[in-house]
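Reading through the structure tokens given below for one structure.
Only one protein chain is missing; all other protein chains are in place.
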């Protein structure tokens, strides 16, 4: 097996113009059945309810992460930076390409309910000898699958490789900000990728940013901040996720209580029983999940059927910001729902989205890799020490609670603005 | 029921920036279950195999066609052109929005095999009293559903309304060229929409183009020409469509021959038996079709299982342009396949894509509505009489035959260029 | 004279796609000789030395400010907001279009040296009866020129009209951020104009922002912040401005000392003598200033000739951030220059650019109109009270001093990054 293709192959990509493939291993991994399955997992879960253009898949995104990683490494090689270990190229590219392999349908939305951790699944697929991905990687060397997996679960010996795809400014985040901005149509997520990449330097086992790139980093972090509040935490999206979680929670409960399901395909049964196999995971894509939602919308259980119908026809829960004590508000709503014959366990969700556009490392409180600025004297400084703007958004966890509940009487569906 | 919303609502759209909704009927139609179903039908069928970004749905496209129609009419109203019948606004918008309602999964690809004509289905859904869409339209007037349907099947009394969504330069084509270009990432499909719209005039029962807009029309038709050859007729896409057609042909044959399917959901059974109901059509989305492909890839019938697997893992047929007599080539290939134990009925497809970027009306040979240029003296001229460029692409049916067949031994998957 | 054109006229514009002209007065103003003169004044002074694309003129920008103002007003009229005084449309459009009429060559760069205040000149041109602009405006009503001028110098009776073109988020700033971003090619300056405009509301004599538009305002202010540091305050630009200022200072001194200039056109003589006429102002465009620079590069005075040559051939001053006491640094440099035979009055410039992306109104300290957010209860709140991000950039005056001086021995010209 030769490691380099006779002729570079390209994929047309709307975000990066072209994805360039130069290695046979990469080409083969893209053509593996486990990677092709990512075409059937959407990148942004239920965001399409808010932004109808957001129908892109993890397949596209994974190619994008690979391409950005390839560009970073090519720059390091072109400039022959001594701190970049040239022998780490292939493993970095493989890890970048495969890092999302383990995602299930609507993954972030339903993972908490079904205990299906995507990163663990990614590693399992890579390491399981029955998969095509494993077989392709093994041709590089017998322990190559394990090594690739260790990059993904952040245990690889060289942290510089890990930081390429798992830091606070990595190829993963860079691609999804640009890609999600492109497909939703919002412009908040755009930043100057080419300039940012040119400012990266391998330095003492880490990837750092040249100090003239500080404003570029600010720009990138502001994109992140804006995408969080405009897209990822949009209440319409959160509302649909709440319903979806309740659907799967209810279905699992019914299944465990031996409800006679008309439609219960193997992989879902495995999942509910906590014994999902690698093959079951392969079959568990969004087509299957959507089909289950459609079939279950005809199930006899009224709650399950209603929740599924709501999801399919976008009759989502209404939302309201909670001022004051959430407990009071919850109690009040619980009473109201019960009076209307609705089970509060499935028709009421309190939600407080939280994540940080940038997480400052203070006294070991975070395990995220910080963004470091390298000055001309070779000194490193954590970005929030230098930038007031970064400081201003670092603290913004803005956990304002929102309450979701049905309100059908009035047709008051939300739209973007 | 009031016909106008208190406040204009908007959807963020990557192609038109925003979709503006001003009428309650339109708002309600968008929220109907039949329209929401279009989120589960992709706009470009299997093109995502060639252009991974092409994962957008008919939902997005339908909103786009509505928006362009709205803009055209708003321009006509703003300028108070006497030839535009102002009372036709709402029916035009409804027809624009709903024109794709009848599409099934991978519609263009499998329609010929399953005899499922999408335009007839669109009208049936609109006219069937059980649908939400019908109920919303009926609130305008009892015969409004029939009227909207008659615009879609081109029998409406006022041809100017029909031509808004079904002519050779209509809102449908304008949106899909721009949208498909955006999501695939190719630039060929872009043209100056705003300028083109400003050049349109209602005139004697038709929509015509002011003569200073001639180069704009040329630009639009060239976009169409390029999209045909670069995207819509791309051999990788055609190859995957061939496989898909053979999957459904094989499945239908097995079903009619009482093959004991493990997975045969109601709507598919109805479809194979030629008795698909409106409710069955509602359930028959791409999630169901993809799930069937996955389940059938484990069926006992070797041909069906293999074809499904090929589709799911992108092990498509190879292709070869046919020079000389296709019959000879076919006979030769038939022999070869049979020798390899492959059934030529399912493993060999001769394909000659043909459609015209612009179809000149000559002596009644076409039933497509031509593009007419209006000069300052009020005279009309068919565009190909004025433009050499349009003439040059009008004749281009370029039916070069291509033969598709499996070649697994060598890993020679195609990519874009 | 009719106030409305028979048919809307358009100009193609790269930033707004089209500029729409609907009024004869606007059309005539655009065609006046004083407005056409703006084609000969660049928008960004000497920024082209840093960003070679920045060659656009105040003519383009003025059309853009007009277009944004037109869009804001059209939105107010379409929604029939009661707080918008409809009779103020034309005066608003005229003031928007003409607000930059008074700019001289490289205006911001050399205004301080030559005491040529552009806003005062704008008003003078509008009010002087000899100008075409004045004659066109007078056709509306005899006092219309004075009224338009009063909008520009912020004394107009209705502050809502003033705030359209002179507040911290006005049509002027919106256009120049987008336009300067487009022509320089940096992406920092882009924000979602359409969304921002939709969020504006006339309210109690001011223009305020609906609260769901807060993130849009943050986005706009961040663009401003980034453009300040990446473009407007770029040291290469500041360096060339320093040289330019010294050229004109030296030329003025020589002129006052009766130096026998080979080239001293009337308008420059008038300017140096402090008696510039309206006609002299008309002739004083950048073509004349550039020609003077070229001619003076052959003058006998060595300092003037050298400074002009530096400017024409981009042999700019080198720069260095000043740490510690500037006085010490200056004394040291003065000595060094004198030793090299260079006059420190012309070959050394200490510069500390300062302006604020957003200026918080605290206890009367600013006369800038703040950005107010309108909540659903009809209450107003100043943006920096609501947004931590705005707060973080409000204080950023970052006046780090930079010292400019010649260093020819080593060819160390700066470029963008």
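Assorted remarks:
Chains here go by letter, A, B and C, matching the order in which they are written, and residues are numbered from 1 within each.
What we mean here is this: contacts are C-beta pairs under 8 Å (C-beta built on N, C-alpha and C of every residue); 3 or more make two chains touch, one makes a residue touch a chain.
Just so it is clear, the structure is predicted and the values come from calculations on it, not from any experiment.
Although one chain is not drawn, the whole complex shows that of C:31, C:139 or C:204 it is C:31 that touches it. When you scan C:59, C:176 or C:261 for touch with the missing chain, the hit is C:59.
Of the candidate positions B:8, B:219 or B:301, contact with the unshown chain belongs to B:219.
In the complete complex, the residue from C:74, C:90, C:113 or C:283 that touches the missing chain is C:283. Contact residues of chain B toward the unshown chain are 186-188, 190-192, 195, 198-199, 212, 215, 218-219, 222, 225-226, 229-230, 388-389, 391-393, 395-396, 417.
In the full complex, chain C touches the omitted chain through residues 9-15, 17, 28, 31-33, 36-37, 39-40, 48, 51-53, 55-57, 59-60, 63, 182-186, 265, 283, 285-291, 294-295, 312-314, 411, 413, 415-417.
In the full complex, the hidden chain is touched by chain A at residues 10, 17-18, 194, 198.
To be clear about the criterion, only the chains that are shown with their structure count from here on.
Summarising the inter-chain layout, the chain whose CA centre lies farthest from the centre of chain C is B. Between chain B and chain C the centroid-to-centroid distance comes to 50 Å (mean Cα coordinates, whole Å). Once the centre of each chain is set as its mean CA position, chain A and chain B turn out to be 32 Å apart.
With touch defined as above, residues shared between interfaces to two or more other chains in chain B number as follows: 10, 17.
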